[in-house]
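Reviewing the structure listed below.
For this view, one protein chain was removed and the others were kept in their places.
All chains are identified by letter, namely A and B, in their written order; residue positions are counted from 1 within each chain.
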Amino acid sequence: MADFIFWIIWALIVASAALVAFGNNLIHSVFALMGTFLGVAGIYIFLNADFLAVTQIVVYVGGILVLLVFGIMLTNKISSAQISQSSVQKWLGLIVVLGVLTIILTAVLPHDWVGSITPMAFNETVAGIGKLLFTEYLILFEIASVLLLGALIGAATLARKEL
Amino acid sequence: MQEHYGIALAFGAVAFLLMYMGFIIQKLIAPNNKTELKMDTYECGEEPEGDGWLQFNIRFYVVALIFIIFDIEVVFLFLWAVVFKELGFLTFVEVFVFMAILIVGLAYAWVKGDLDWVKMKLKYGTGRYSAARLHEAETK
Partner (left out) sequence: MIQSLANWILSFDILAGLGNPIAWGLSLFIVSALIFVFVAVNAIVLVYIERKVSAFMQVRLGPMRVGKFGSLQTVADALKLLQKEDIIPRSADKILFLIGPWVILVASVVTFAAIPFSDTLLAADMSIGLFYVVSISSIVVLGIVMAGWASNNKWSLYGAMRSAAQIISYEIPVGITLIAVVAVVGSLNLQTIVQAQGGTGNLFYWIPLPLPNWFIFHSPFLFLAAFIYLIGATAEINRTPFDIPESESELVAGFMTEFSGLRWALFFLSEYANATLVAFLVAIIFLGGWQSPFSNYAGAQIGFSILTLLAVMWTLFVKAKTQRLSFYPLGLSLMITIAAWLFPGFAIWLASPGLFWMLIKVGSVIFLLMWFRWTFPRLRVDQLMYVSWKVILPISLFNLMGVAVWMWLTGEIHF
């Protein structure tokens, strides 16, 4: 059953990602992205990373996607032909994609993935992540706040310029 | 652990199935008599003008941007809250620095007026956002 659900999630991710990439309707693409994000959250669940999965939903589905929708709503004449996206430079894109794919495959294929798995019992992740974050990676945590501050101020300034 | 989320998934699936049965019943007993007017967009009895996909103000976007920043802060704070009792009060000082830096951002957005929903001043208007009232508030 778990395998079955895993393949359904896999299909959901691939199908919705394809819809995002190839869809002609911008807003459909945004909502298809929700399927991808939820599917990735499902994959995190299969990796026993429950906190990461829920964070994925909070930040990406509840935050980034709303931002994308609001961004689209900013566009004037959204319903007219400008809404559709067209594929430009298909051949160049294909070459780049094939190149990247080759690099990834040469890295992925030689490794014996199935043999290197050691099944582990699930233990709670939240406390572990928290402890690491507030002891070993404290500096990074504080730097993250500066990064967020920069993002906040930059975003607010950019948005104000357009007014 | 995974079966907990499987249970959640089953809750959604069963709710979908049971509610869908209602839709099947509706299909069987409800009238199906579509007319041109019935399929029209509702605009208070008037004929719809253009389509409904309007352009929205940028302030929605700004609110969403600030929201994402604070959403990430909330995620970090959830992590802190779980280990707070275990690691002691010192982590609060660490998190206080984190919060203070973001509060600076909030204060910046506040002072610069990004948190105001109504940004314009009404020159000749009366009431809360009229120029006279705002000027009065500023000089106070």
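Here is the rule we go by: a residue touches a chain if its C-beta (ideal position, glycine included) is under 8 Å from a C-beta of that chain, and two chains touch if they have at least 3 such contacts.
Quantities reported herein were computed from a predicted structural model and do not represent experimental measurements.
Enquirer: Name, in rising order, the residues on chain A that touch the hidden chain in the full complex.
Expert: 27-28, 31, 34, 50-51, 54-55, 57-58, 61-63, 65-66, 69-70, 73, 124, 126
Enquirer: Over the whole complex, note the residues of chain B touching the chain we left out.
Expert: Residues in contact with the chain left out: 1, 3-5, 7-16, 18-19, 22-23, 25-27, 29-34, 38-44, 48, 51-54, 56, 60, 63-64, 66-67, 70-71, 74, 77-78, 80-86, 88-90, 92, 96, 99, 103, 106, 110, 115-118.
One rule holds for everything that comes next: only the chains that are shown with their structure count from here on.
Enquirer: Which whole number of Å gives the spacing of the CA centres of chain A and chain B?
Expert: The mean C-alpha positions of chain A and chain B differ by 20 Å.
Enquirer: Taking the complex as given, what residues does chain A use to touch chain B?
Expert: Where chain A meets chain B, its residues are 1-2, 5, 42, 45-46, 48, 50-51, 53, 55, 58-59, 62-64, 66-67, 70-71, 73-79, 122, 126-127, 129-131, 133-135, 138, 141-142, 144-146, 148-149, 151-153, 155-156, 159-160, 162-163.
Enquirer: Given the complex with chain A, which residues does chain B contribute to the contact?
Expert: Its residues touching chain A are 1-2, 5-6, 9, 51, 53-56, 58, 60-69, 71-76, 78-80, 82-83, 86-87, 91, 94-95, 97-98, 101-102, 104-106, 108-109, 112, 114, 119.
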